[in-house]
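One protein chain omitted, others in place.
Chain lettering (A and B) follows the sequence in which the chains are written, and residue indices restart at 1 in each chain.
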Amino acid sequence: MATLAKEAADAAKAEGEAPWRRLVNDFCRSPLAVFGLVVFLIVVLVAVFASQISPQNPYDLNQLDIMDSRQPPGERSADGYVFWLGSDGQGRDMLSAIFYGLRISLAVGVSSAVIALALGTTIGLMAAYFGGRVDTLLMRAVDIKLSFPSILIALIIVAVLGSGVWKIVLALVVVQWALYARTVRGSALVERRKEYVEAARCLALSHSRIVFRHILPNCLPPLIVVGTVQVANSIALEATLSFLGIGLPITEPSLGLLIANGFEYMLSGQYWISVFPGVALLITIVSINLVGDQLRDILNPRLQK
Amino acid sequence: MTEPTLSVTDLRTWFDTRVGMLKAVDGVSFAVDKGRILGLVGESGSGKSVTGFSIMGLVDPPGRIAGGSIRFNGRELVGLPDEEMRALRGSRIAMIFQDPMMTLNPVLRVETQMTEAIFAHEKVTEAEAKRRARDALGQVGIPSPEERLKAYPHQFSGGMRQRVAIAIALLNKPDLIIADEPTTALDVTIQGQILYEVQKLCRQTGTALIWITHDLSVVASLADEICVMYAGRMVEQGSVDDVLDRPMHHYTLGLIGSVPSRHRKGQPLVQIPGVMPSLLKLPGGCSFRLRCTRADAACTEEPPETSPAPGRKLRCFHPATAVPA
Partner (left out) sequence: MTVFILRRLMQSFVVLFIMSLLVFVGVYAIGDPVEIFISPEADQIERERAIAALGLDKPLWAQYVYFLQGALSGDLGRSFRFSIPALELIMQRLPATLELTVAAMILSLAIGLPAGIYAGFRPESRLSKVIMAGSIFGFSLPSFWVGLMLILVFAVELGWLPSTGRGEVGTILGVTTSFATVSGIQHLILPALNLSFFNMALITRLTRAGVRENMLMDYVKYARAKGLGMRRVMFVHVFKNILIPIVTVVGIQMGQVLAFAVVTEQIFAWPGMGKLIIDSISNLDRPVIVAYLLVVVIMFIVINLVVDVLYSVLDPRVRLQDMKG
């Protein structure tokens, strides 16, 4: 009896401290994923400190000189500094524009993913916890939502509401919530049947306490995976909308808008105005996906090959 | 003396798995004559199915035939080119698989799955192939075969599917049929019917039959010869009456003791103690020795294949029944 108790305590202790370290170890097993993470962190740093590290403020019209327009990479500006990635049609330094654009793209992508996560999680938990008609109704909504392509839904919202930063965030949230809801509901249903939830119910703990303290933590792994990938997806979708000219306004030029601005010049061979912002976008998306892939592998043993 | 339809000599089929070399079949020899039935018995995991697949040339990677010989109608099958082996499969050697639910393709009509087995080997007209398929279904006792041809596998019961599998095996009038526990999924009456029909067919057509099972009573009523396998090895072989009346290997003895029988009514059933060890962790020497009551120091050596009596084969140092003079 005593040994049993001791073993249980040991196991609990081992579980208590090991998971994080084990996760980190597992994660580091893939050099590609570590590389992705490092790249992503750099991207984030660049975005956060964009105004400090950019050679010029690309939106201060006083700093722009039309004589500098469409300079190829490596050319010097009239003020004497180098356009490492060339300049655009208004003589804007592409490198600076990309740093600023990155900041906007990331902010929109991450904030919409976080809001959608909160919303979707709440809905998914409600569906799983209450079951019955609530569940049917909510999941019907999820199914219908998921059967429509994200771009179409975003179009509908933009068409009805018009564009603007918060409207785009709203569109991205509407596009994403259902996936979170379904993910959470799936794992919450599994958790709900487990004994500890029964036990918690017997102790007459409140609904919200059971849900948020007991069920939610166990739904986290799949949520983290979905969340990571969704950040990449919403950045891509925002870029697409902005590229189409129905996304962020010209006053908040994200990477998508930069690419769109360069599009007309690309046909005449001035590739850099479009291509470099595109490369920045790709680096961001691919690095997040690399991290997401590895997270999926280590957090979900069933998916392991 | 004519050559047997099939003779397997010292067959070894090994799986090179990540955790080690798994010797699923490791030294099995037997022969089947025209029109005769061989019962291949042994408990689950003893390598019966793998033996069957080895003969068919259908061992899945990472498995391979690591040694021994399989002669069929005087022809060596081990190392036969793929195309020649394919031409034999389903036409000269047919196999009925263990699980009737999983073997028929769920999305193809029974007709397609039957006629394709004919077209794979013969150039015949559509109508001729269909006629033969219908006849074969009738032969195994499926009512209104014409309609059933149009059906999909899930529209058949388990017993019916097994009959379809048997009918497919009969389609090209093979010289050898390997039946892998084809009746275990069926209830006793149907099992009896099928056994009776199969036996009749073999006698009539001269087809040799290997009947794989772990059910000794089936072997007793059906087979002419019996080959007992344990952990990948042939441990005892001989005519059914001989072996069942006078078992020499302690494993065979145990098997017989664990079958309820009218003659030994009232006596307790004997269980073989322990379980078959993992094929990756076999004890050295006789692989049965950890469960054998007669095991002694000698048994840590590998028992050689001996022939204690005409028509009998054995791998045991201390035969349970005295060798008849």
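Keep in mind that, in the parts below, a contact is a pair of C-beta atoms (placed from the backbone, for glycine too) under 8 Å apart; a residue touches a chain by one contact, two chains touch by 3 or more.
These numbers were taken from a predicted model, which means no experiment stands behind them.
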Q: Among B:88, B:149 or B:316, choose the residue that contacts the chain missing from this document, as touch is defined above.
A: B:88
Q. Touching the left-out chain: which of A:49, A:81 or A:263?
A. A:263
Q: Check each of A:41, A:161 or A:190 against the chain that is not shown and name the one that touches it.
A: A:161
(Q) Touching residues of chain A against the unshown chain: what are they? (A) 144, 147-149, 151-152, 155-156, 158-161, 232, 236, 239-240, 243-246, 256, 259, 263, 266-267, 269, 271, 274-275, 278, 281-282, 285-286, 289
**Q.** Positions on chain B contacted by the hidden chain, ascending
**A.** 53, 56, 58, 60, 86-91, 94-95, 97, 99, 102-108, 113, 116-117, 120-121, 152, 154-155, 168
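Criterion: only the chains that are shown with their structure count from here on.
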Q | Distance between the centres, which are taken as Cα means, of chain B and chain A, whole angstrom | A | 58
